[in-house]
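Here's the structure, in structure tokens; my notes come after.
Only a single protein chain was left out; the remaining protein chains are all shown in position.
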Amino acid sequence: MKQRPVRIGMVGYQFMGRAHSHAYRDVGFYFRPQLTPVLQAVCGRSEDAVREAASRLGFAEYETDWRRLVERPDIDVIDIVTPNDTHAQIAQAAAATGKHVLCEKPLATTVDDAGAMHDAVVRAGVSHMVCHNYRFAPAVQFAKRLIDEGRLGRIHHIRAHYLQDWLLNPAAPMTWRMRRDVTGTGALGDIGAHIVDLARFLVGEFKTVTGSLRTIVSQRPLFDESGTGMVDVDDATMFLARFACGAEGVFEATRFAGGNRNANRFEVNGEHGSLRWDLENMNVLEVYFTDDESGLQGFRRINCTERDHPYAGAYWPPGHIIGYEHTFINLVSEFLDAIAKGESPHPNFGDGLRNQQVLAAVERSAASGSWETVET
Amino acid sequence: MKQRPVRIGMVGYQFMGRAHSHAYRDVGFYFRPQLTPVLQAVCGRSEDAVREAASRLGFAEYETDWRRLVERPDIDVIDIVTPNDTHAQIAQAAAATGKHVLCEKPLATTVDDAGAMHDAVVRAGVSHMVCHNYRFAPAVQFAKRLIDEGRLGRIHHIRAHYLQDWLLNPAAPMTWRMRRDVTGTGALGDIGAHIVDLARFLVGEFKTVTGSLRTIVSQRPLFDESGTGMVDVDDATMFLARFACGAEGVFEATRFAGGNRNANRFEVNGEHGSLRWDLENMNVLEVYFTDDESGLQGFRRINCTERDHPYAGAYWPPGHIIGYEHTFINLVSEFLDAIAKGESPHPNFGDGLRNQQVLAAVERSAASGSWETVET
Amino acid sequence: MKQRPVRIGMVGYQFMGRAHSHAYRDVGFYFRPQLTPVLQAVCGRSEDAVREAASRLGFAEYETDWRRLVERPDIDVIDIVTPNDTHAQIAQAAAATGKHVLCEKPLATTVDDAGAMHDAVVRAGVSHMVCHNYRFAPAVQFAKRLIDEGRLGRIHHIRAHYLQDWLLNPAAPMTWRMRRDVTGTGALGDIGAHIVDLARFLVGEFKTVTGSLRTIVSQRPLFDESGTGMVDVDDATMFLARFACGAEGVFEATRFAGGNRNANRFEVNGEHGSLRWDLENMNVLEVYFTDDESGLQGFRRINCTERDHPYAGAYWPPGHIIGYEHTFINLVSEFLDAIAKGESPHPNFGDGLRNQQVLAAVERSAASGSWETVET
Partner (left out) sequence: MKQRPVRIGMVGYQFMGRAHSHAYRDVGFYFRPQLTPVLQAVCGRSEDAVREAASRLGFAEYETDWRRLVERPDIDVIDIVTPNDTHAQIAQAAAATGKHVLCEKPLATTVDDAGAMHDAVVRAGVSHMVCHNYRFAPAVQFAKRLIDEGRLGRIHHIRAHYLQDWLLNPAAPMTWRMRRDVTGTGALGDIGAHIVDLARFLVGEFKTVTGSLRTIVSQRPLFDESGTGMVDVDDATMFLARFACGAEGVFEATRFAGGNRNANRFEVNGEHGSLRWDLENMNVLEVYFTDDESGLQGFRRINCTERDHPYAGAYWPPGHIIGYEHTFINLVSEFLDAIAKGESPHPNFGDGLRNQQVLAAVERSAASGSWETVET
């Protein structure tokens, strides 16, 4: 089968830009996508910085105005890795010119924006995905398969937290992630969105939520040492949820959980079994079945690096683990195949919109002190 | 120092009766309490059963009417291990006759009852404790010491769950723990009360809560196979909490978490460090300090079996673990010493009352769908 | 069934004396042995110390000469918890007067002594056991059951180590465990003997061994601070073994493994599965089966606290763990039942002798630098 090139234009080039660029570069080694990604151009406002980024990340060219990038006829995909407040405008413009769109999460800063983005890509008939990469850990995909096969039966509980600690030190400086106008919400939208996505993936739709948003440190030094800035988003959130399927869930996202560098963890309990996962040891899925022989019941610690585990066959033999970046490689592999087929696999902008609706409901509940329905 | 006897009268003899009896028998071997417990009499309604229990547990005599037990002049302590709805009456009667009282948790089925019990013991000037035994795991006491010493600084978070799975099978029969008139609440009052106590012990007073109570399986077979009974209490609960100190917490208690036989776990995150504990491996406390040398930061896995760890010196050399029953031995040791001194160490009936107020607030919030203030 | 008393005379009263005494006191609470142990008399050379020990441990009387104890007609069982070099004489004298004998491990300091002890108890027709208590952890007994049922098939490997760290500090003072004349060997005979026993229990007889004995710190301060003493036994040993069944094993015992307070661990690998155990978390057995469904293969973490697990039914509900001391309670329960039946359950003096033969072969190999056959 002949491989065709697909030309990538990326807006932004920081942490996520690096993760996405690497995935495009590496995906062809592990997978055989019909489309071969070509790093055509990267875009940033500072010419010096974007020139350096293009060289470092492997893009052939650069732009300093995203509108120019979006309009270039030699670009097939717009990949959006900019701060949250810019996603909507860029994605809609990209869709309007017929580009396929991969967008970082959260999809937007408001449900309205997310809805407009979703409308735009659907209207344009382009392929679209939102980059909830953790779905694409083999262990998480395997968890989903077990649930879909009914191995857990009806789901009773999910408990998920995403614990980090990089803001624990009050001297940690302001970033755009602490400014409401740029980011929408703080821990909620950044890491809470990930566990909302994992819960939607594994348990289904959220129905109602009640929760809390808290700013533990509200003044932080500016990067340029010119003074302090005000943190006007949450740096910790917690919420309860009821799901359409009848399950209930407990969620927490924080940057103040000392010793937890990147503890994205969940446990799902169903009628017939349970599952546990932890990003910091992401190749392992712990699985419990109630119908295991009496006396021999216990969580099995499964290293999801075998042929039977999703994506694992593309990598190394059993017991040879993969890492964080491979979640992006797997996602990009799906996205490229989807473009070739004219599809938009989950999590797509529809999922991004649903995610945003959950975040919005948590925000409303934090204000109202009551359970809020997730509007759809 | 001369040891004096203290004569125990126990009402009830099931699971908790067994745990308490063992503790009285064993405490003198490990500790040197001024008072030597004497298992004077046990009380139950069925003569055959209570006679057998007396023999099995080591009580010299038995009674079939708790009022007679309470009135016996040869009893110094009334230990209440009966179903929850009977605690109030027995405890008040015991206090009225000047008996010291040890009562199983939850203290009562209502705040009013708990308040009356507290008033009664205070008025009578007797020693009183409520049996939140998990406080007395050496690792938990050590956690408390670290917090009190300021090693964690200001507390930001607690997340605690108590997960069991013995009701996961819908064929598991009804017990009194599933009947509201006897038990008050279900998972909330039984195992939720334990994590409320641990949170109060470690983080301080609850201010407001919002939560949910759920009955997953509402019809269960009766023990006598005569039909089915209705479960009218929660078999799963979850709630959020705000503490007086500014911390926030996430709590969950359930009997439907497959593979979790007795997973009473917490994590506390503070300004300067974090702590983790798990009842199923109860000798271990995981401790993280933010001021550990850079590059060498990580949770330390501490086997709390050393001289430096509370109660551990009474047992075996480092690395030789103790088990569930030793939490009761430690508690009873404290209670006996307190009786000798005329004190009522924590957790006493005041703590039981505060605990009940938290449970009541969770119940109210489950009904109102809003945050409820813990009344004091 | 009527319970009959069995009168215990214990020689020695230190660490092991305490563990045994507690087991006698507690066994009747958990088990219903036909024989009720009575702590009749304890023996030690220092009258003040043994008087205090009798009071502390609960013995009715004391003796200062073990020969007197052994000859007392009101003693049924001699329990030997003295330093190793005294076991042989006491045990033989006890057997000669028709006493049942429980002896701490290692059975003796030489194979000859162990053989003489074995002959003596067999000749006398008394019940005898050697106190390899770790066999009696429910998880270890469950491991044995799985192996006996053929669940692992043919055994290929055992790797076992017993790591401690209490001698890591060169300032740790001399004890009798560091003097060859008293102890025979050091780490080998003290903790190595335990893993030899576990291996014999699980895998069967040792055929040949080759190993090393090392004294890392050879001068230590005397307890009385009068100077230093010479350590003339190993404080670390390692050896390879071949078993009669064809399995091979790797063994290590040391007091210099920092951070390992009491890490008695083994892993057994067979044709159809594997087992792992660790004393520091002794309620858990990890079990792997090769015939588990593909993709769902992983070590199961089984909390051996359920009715299906040996001895566990005597204690608490699932998930409520037991500790170090319960291994002694279980062992004593077996011993009492065996006395009633006129039996000598494993590990008996025959096992102690075989154990000593393995230790001797390791000693010989350390001297010869070659594989040595375990003589029988």
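Chains here go by letter, A, B and C, matching the order in which they are written, and residues are numbered from 1 within each.
Operating definition for what follows: contacts are C-beta pairs under 8 Å (C-beta built on N, C-alpha and C of every residue); 3 or more make two chains touch, one makes a residue touch a chain.
Predicted model, so just to flag it, every value in this text is computed and none were measured.
Student: So one chain is hidden, and I want to know which residue out of A:S46, A:Q219, A:N281 or A:T376 touches that hidden chain in the complete assembly.
Tutor: From the options A:S46, A:Q219, A:N281 or A:T376, the contact with the absent chain belongs to A:N281.
Student: Among A:N303, A:N330, A:S344 or A:Q357, single out the residue that touches the unshown chain.
Tutor: A:N303
Student: Can you work out which residue in C:P83, C:G298, C:P318 or C:G352 touches the chain that's missing from view?
Tutor: Spelled out, the listed residue whose C-beta touches the missing chain is C:G298.
Student: With the full complex in mind, choose from A:R7, A:R177 or A:H326 the residue touching the hidden chain.
Tutor: Candidates A:R7, A:R177 or A:H326; residue touching the omitted chain: A:H326.
Student: One chain is left out of this view; which of A:D26, A:D119 or A:E343 touches it in the full complex?
Tutor: A:D26
Student: Considering the entire assembly, which residues of chain B contact the chain that has been omitted?
Tutor: 142, 286-287, 292, 294-303, 306, 308-309
Student: Residue by residue, what part of chain C touches the chain that was omitted?
Tutor: 156-157, 159, 161, 163, 165, 168-169, 210-212, 214, 216, 236, 238-240, 242, 248, 250, 252, 254, 256-260, 267, 269-274, 288, 290, 297-299, 369-371
Student: Touching residues of chain A against the unshown chain: what are they?
Tutor: Chain A touches the chain not shown through residues 15, 19, 21-22, 25-26, 29, 57-58, 164, 166, 260-263, 279-284, 303, 305-306, 315-326.
Heads up, the rule we're going with is that only the chains that are shown with their structure count from here on.
Student: CA centre of chain A versus CA centre of chain B: separation in Å?
Tutor: Their C-alpha centroids are separated by 41 Å.
Student: With centres defined as the mean C-alpha position, give me the chain B-chain C separation in Å.
Tutor: 36
Student: Hunt down the residues of chain C that sit against at least two other chains at once, touch-wise.
Tutor: Where chain C meets two or more other chains at a single residue, that happens at 303, 306.
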